[in-house]
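Inspection log for the structure reproduced underneath, given as structure tokens.
Only a single protein chain was left out; the remaining protein chains are all shown in position.
Take a look at subunit A:
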Amino acid sequence: MPKVDRAERALQVMSGLGKTEATLLQELEALGRMVAAAKEEIAAMRVENVDATHLPAATDELDEVVKSTADAANEILDVCETLENLQPKLAPDDAETVGVCVTRIYEACAFQDITGQRIGKVVNALKQIEQRVRETTGRYAPSAVLPARAAPLRTEGERLANGPQLAAAASSQAEIDALLASFD
């Protein structure tokens, strides 16, 4: 249909509209303008700093935290091993006390694994945010062509590997024991 005919047809439709429909149409038009403006703003966003500096810096800092805790844990384990080597030279009661204390320190040093896994989850979340920011800004950038993202093939073990749960969602050892026993 030629443009002139379309405009005439639109006028005819508009004149036939009631007040409610006309208001709705105006609101839709305003909404359309807002969406267009938002797209332009997103396309103009300067995310290079986020991509190139802030997020990598944040992940580097977190990697350093993991490294520092690992170093500290290993230092503690070194000391524990030295104490264990002293046990044969101690009186039996003292040797037993040292043994119990060292065991408790070993148990406590597992914090490094748990915190490391939790930090790993945060790093992954930051990487997801980085990816989404890139995709969103790329989608509205003129001439941007986004590569299709293929879903990675994951094993059951990978799908279920979510790391430590928050306390409210985690099962205790007793609950896990009961669950396993229910299969017997």
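Going forward, a residue touches a chain if its C-beta (ideal position, glycine included) is under 8 Å from a C-beta of that chain, and two chains touch if they have at least 3 such contacts; residues count from 1.
Here is the rule we use: contacts and distances are computed from a predicted model.
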Identity of the absent chain, which is to be given by its UniProt protein name, from "FUSC family protein", "Putative membrane-anchored protein", "ABC transporter ATP-binding protein" or "Two-component system, chemotaxis family, response regulator CheY": "Two-component system, chemotaxis family, response regulator CheY"
Omitted-chain contact residue, chosen from A:V79, A:A110 or A:A125: A:A110
Residues from subunit A at the interface with the omitted partner, ascending: 70, 73-74, 77, 80-81, 84, 99, 103, 106-107, 109-114, 116-117, 155-158, 160-165, 169-173, 176, 179-180, 183
